[in-house]
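Removed from the display is one protein chain of the complex; every other protein chain stays in position.
Right, subunit A next:
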Amino acid sequence: MTLELTIAIIITVVGASTPILIAALGELVVEKSGVLNLGVEGMMLVGAITGFVVVFTTGNHYLAILLAAGAGLATSMIFAFLTLSLSANQTATGLALTIFGTGFSALAGQGYSARPVTLLGPLFPSELATHPIWRVLFGYSALVYFSLAMVFAVWWFLKKSRAGLILRAVGENDHSAHSIGYSVVAVRYGAVAFGGAMAGIAGACFPLLLTPQWAERMTAGRGWIAVALVVFASWKPFRLLAGAYLFGLVMTMELYAKAGGGPLSAIPAELWAAMPYLATVIVLVLISIRRDASSNAPACLGRPFLPSN
């Protein structure tokens, strides 16, 4: 494999991994607060159509990212109201949110399917990225650097900040947190809002980073991969980074192997398609052998908080 090709593959892998990473980071924070939001796919689609429409009408990519985050946040508030204020079942509400987001984005996207936009360009001036090796470091759009910065930010927030400690306390033992005066519901509202905004940005990656168009259901299940990744990474931001890039690598190598006809193309397409999930199973087995997975799952995950009982 030549250097040029290796670099080209890395660049494609980074693109494929970024939306999954952003969405999964949001979901990680949500789950750390004890809430399971399965509506990631739906919120991503709302973010994708919002990002597309904004970039189509204004041509401003950064405004598109901002409003996509806002749209994802607004969508997540439906979930937050139902599950946190009304104590509805989180699993069912999350699934409903995905169905809602799919339908809503399709409705809002009527008439936009035959319209092209432009991708968000690289963040750094192109002089920095002339040599192929520099391209690996400086050749991406702001969304990629944002996703990497957010890994550090989420890690720092959860591990080092006081607010992060409160959030984890709410996720681990909501009644104790409540009894010492923290508002469980308010903390969870905040976490769900963050998850929604991140899912919205992840959705905006599709028209802004990967393929500059709108197509119904264009996230094609990557929201579900993000949800699975959080478990895969046992709720740890840096493992999440590794997991997202592993998924991105497998999804991308499949295509490079098939297109190149090299030795890797001898692996059947079905096995390639199954590989991310095989990897998930293997990692889960390895983690449970080490017996730290169960201790790491937020103890209140998915349980509604009812202070009266």
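Please note the rule applied: contacts are C-beta pairs under 8 Å (C-beta built on N, C-alpha and C of every residue); 3 or more make two chains touch, one makes a residue touch a chain; residues count from 1.
One rule holds for everything that comes next: contacts and distances are computed from a predicted model.
You can't see one chain of this complex, but its UniProt record names it "BMP family ABC transporter substrate-binding protein", from the set "dihydrouracil dehydrogenase (NAD(+))", "AhpC/TSA family", "STAS domain-containing protein" or "BMP family ABC transporter substrate-binding protein". Touching the missing chain, out of A:215, A:242, A:279 or A:297, is residue A:215. When the full complex is taken into account, the listed residue touching the unshown chain is A:251, out of A:151, A:229 or A:251.
Touch with the chain omitted from the figure is made, among A:57, A:87 or A:113, by A:113.
Although one chain is not drawn, its touching partners on subunit A can still be listed: residues 4-5, 8-9, 12, 15-16, 106, 109-116, 119, 206, 210-213, 215-220, 222, 251-252, 255-256, 258-261, 265-270, 273.
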